[in-house]
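Every protein chain of the complex appears in place save one, which is left out.
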Amino acid sequence: MISRPTDRGRIRHRLHEIIFEADTKAGKWFDVILIICIVSSVLVVMLDSVATFQERYGLYLLWLEWGFTLLFTAEYMLRISCVKRPLGYAASFLGVVDLLAILPTYVSLFVPGSQYLIVIRVLRVLRVFRVFKLATYIGEASTLVQALQASRKKITIFLLTILTLVIIFGSLMYLVEGPSNGFTSIPRSAYWAIVTMTTVGYGDISPKTNPGQTLASVIMILGYAIIAVPTGIVTAELGIAGQKKIVSTQVCPECMAEGHDPDAIFCKHCSARLN
Amino acid sequence: MISRPTDRGRIRHRLHEIIFEADTKAGKWFDVILIICIVSSVLVVMLDSVATFQERYGLYLLWLEWGFTLLFTAEYMLRISCVKRPLGYAASFLGVVDLLAILPTYVSLFVPGSQYLIVIRVLRVLRVFRVFKLATYIGEASTLVQALQASRKKITIFLLTILTLVIIFGSLMYLVEGPSNGFTSIPRSAYWAIVTMTTVGYGDISPKTNPGQTLASVIMILGYAIIAVPTGIVTAELGIAGQKKIVSTQVCPECMAEGHDPDAIFCKHCSARLN
Amino acid sequence: MISRPTDRGRIRHRLHEIIFEADTKAGKWFDVILIICIVSSVLVVMLDSVATFQERYGLYLLWLEWGFTLLFTAEYMLRISCVKRPLGYAASFLGVVDLLAILPTYVSLFVPGSQYLIVIRVLRVLRVFRVFKLATYIGEASTLVQALQASRKKITIFLLTILTLVIIFGSLMYLVEGPSNGFTSIPRSAYWAIVTMTTVGYGDISPKTNPGQTLASVIMILGYAIIAVPTGIVTAELGIAGQKKIVSTQVCPECMAEGHDPDAIFCKHCSARLN
Partner (left out) sequence: MISRPTDRGRIRHRLHEIIFEADTKAGKWFDVILIICIVSSVLVVMLDSVATFQERYGLYLLWLEWGFTLLFTAEYMLRISCVKRPLGYAASFLGVVDLLAILPTYVSLFVPGSQYLIVIRVLRVLRVFRVFKLATYIGEASTLVQALQASRKKITIFLLTILTLVIIFGSLMYLVEGPSNGFTSIPRSAYWAIVTMTTVGYGDISPKTNPGQTLASVIMILGYAIIAVPTGIVTAELGIAGQKKIVSTQVCPECMAEGHDPDAIFCKHCSARLN
């Protein structure tokens, strides 16, 4: 489309094609190698945190980590240089993730331990969807996201209700059980209430007295009943989304009836032929 | 509407507008400040229960607590004085909450420890919905409440069933495992049964013998199957509520009836042809 | 209906009315007192199992237990004597429960400890539904039972699948973790697999090695995905039941169209008046 591109422009265009798209062979290979690098670098960070690996292969892991970071830095700079609006890319979600994926290694020179934050690189795997042309997957994901967005308000109310219950029940348990049974403060009791209502139940803190166990029983059954609510919300939304999809958008040219099945050839109300 | 109001009446009317409504600028500011005070006072109580904070800043926290309580007392008296029917307000849900939110501090002068009950203040945050004019949020909340009310009877039956199962399984486990394995009494075994059926599973009490673990397995799988029931109830109700919404936008041109099916040709109430 | 009943027949008829029905004042009072007795006797048994109560009030509780048992024995004999087909009653579900509710006390004379089995008396509370004329509750319960029955086959398949997975994963964990980490045998590993897949998670047995924790992660995520299945089954059945109820069974006398709303007056297809 661009007539008479300069040499630099042509190179930039070609680079953009390879780095940002996956339609050409070179572009696909670039993405596949990139994803292997991302997954490998996340594995390196995870292994680096294991004491026995750290002791034995610590130096190699450090070298690998810096190697991947320099690679990703080069890639980030290439991306910046070949897009038309570098700031637009840098401010986009994927652009911010790309930057966050390389920063922690450099920061770890000054703040030890922060290199583990580069596991955020795992978010870069999102690019995988483009490689395999998983358009349908993105469609399915957007259905899920839509269902969640549609139930956003209901979920907000639900979370506020949970938070209120957690604070009130936490305070009651603090009064009933007291610090000697592990309920050392209201915030810790609230933590216990969350552990209980979500049915996680570590058992690191648990009621010991009879009134405490009775109150805990009430909280548990309440949590059990409440678990039904978010499920119900999401299910209902997904059900509505599913129903909408099934009905076709065809309108009868004769009687204007709607709601025909996708495989309908004639109108079910007036027998006119549908287009 | 009130012709020739006295000065006192005018002040009361103005106060009512500020305190109870959020349409004017003053009323909105009043509510925003009130909510900040409520959240702050709840945080003060929570921090007061943490031993290290209590030791270091105990006096300041006590001052803050009394400050907030006096503030809310003044506010409560203002509310009482500017409504037309003070008793009606005092007996309403929000009125009772407002009173309960200030009482514990005074009671704590005589009964130490009861000041922690003022976390009930957190319920006052419900007023937040009015401030941000979250009418739609209230609408969503009422949909949730409706769905819960519609399934009230099913949930009552469900809870009675759970209670019966808990007592019977608790007794069986008491007989099977016995006091030496932590099942010291039937009430404690029933507590264990609740912990298990709700899938919380603290592990403070757990079966040790083979028959006990077999019985526990049955209880767990039963609890797993039973968790489906309340979810199913709420989901079905929410689904029906959702479907009802989809049903109708058509209004009959003759009798103005609503709620027609999307594929209706004639009004189901007056037989007029729908457009 | 019975003309010229003998005195004995009249008494039996009157007794039947009081004991089995709740339409007369006497019948209602009988049921209310009965339910109070049932709940009290269950509480007595539960308290009797608590060591401190047993020590202090053991004799009183024993007296109360025998008192209730003799009372229920008398009631059982009255029921037998006033129904027309005593065997029919004795073989019915409620009749068997009535018998099981009194037997354990007598058996405890020979087998110590079996008196705790009388908590089965709690099942007698089912009679409560008749007292309060909760016909609608029974209707709701039957909807639940119907939904469960309709999904009976799906649930059977589901349970067989769970059982198969539990045995296979239990054996794998036994091989991976071994007896030294608490997985002392395949049955115990299967118990652990049930505790994990139902998300109860006591923590009395938990994987310690790296491969064991990896395998456990797979089992947990699988269990998390599987929990969706029974919920989905019951919800779908309840949803279908709910939809069926909403549509009326009216048929248009003109065009025989079905599926009218319960509040429809005219047919939505041909505008004929519905009856």
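Labels A, B and C are assigned to the chains in the order they are written; within every chain, residues are numbered from 1.
The rule we apply is simple: contacts are C-beta pairs under 8 Å (C-beta built on N, C-alpha and C of every residue); 3 or more make two chains touch, one makes a residue touch a chain.
A quick note: this is a predicted structure, and the numbers were derived from the prediction, not measured.
*Asks:* Looking beyond the chains shown, say which of B:F30, B:Y89, B:Y174 or B:Y202 touches the absent one.
*Replies:* B:Y202
*Asks:* With respect to the chain omitted from the figure, which of C:A51, C:L70, C:V111 or C:I157 is a touching residue?
*Replies:* In the full complex, the listed residue that touches the missing chain is C:I157.
*Asks:* Name every residue on chain B in touch with the hidden partner chain.
*Replies:* 199-203, 231, 235, 239, 263
*Asks:* List the chain C residues touching the unshown chain?
*Replies:* On the side of chain C, residues 153-154, 156-158, 160, 164, 167-168, 170-171, 174-175, 179, 184-187, 190, 196, 199-203, 206, 210, 213-214, 216-217, 220-221, 223-225, 227-229, 231-233, 235-237, 239-240, 243, 255, 257-259, 269 touch the unshown chain.
*Asks:* Suppose we count only contacts with the excluded chain; which residues of chain A make the list?
*Replies:* Touch set of chain A with respect to the missing chain: 42, 45-46, 49-51, 113, 116-117, 119-120, 122-123, 125, 136-137, 140-141, 143-144, 147, 155, 159, 162, 187-188, 191, 194-195, 197-204, 227, 230-231, 233-235, 237-239, 241-243, 246, 260-261, 263-273.
Following the convention adopted for this analysis, only the chains that are shown with their structure count from here on.
*Asks:* Which pair in A-C or B-C has the same interface as A-B, with over half of the contact pairs matching by residue number?
*Replies:* B-C
*Asks:* Which chain has its C-alpha centre farthest away from the C-alpha centre of chain A?
*Replies:* Using the mean of the C-alpha atoms as each chain's centre, the farthest one from chain A is C.
*Asks:* Tell me the rotation angle, 0 to 180 degrees, that brings the C-alpha atoms of chain B onto chain C, to the nearest 5.
*Replies:* Result for this pair is 90 degrees.
*Asks:* Centroid of chain B to centroid of chain C, CA atoms only: how many Å?
*Replies:* Roughly 29 Å separates the two chain centres.
*Asks:* How many angstrom lie between the CA centroids of chain A and chain C, rounded to a whole number?
*Replies:* 41
*Asks:* On chain B, where are the residues touching two or more other chains?
*Replies:* 187, 199-203, 227, 231, 233, 235, 237, 239, 243, 263, 265 - these are the residues of chain B that touch more than one other chain.
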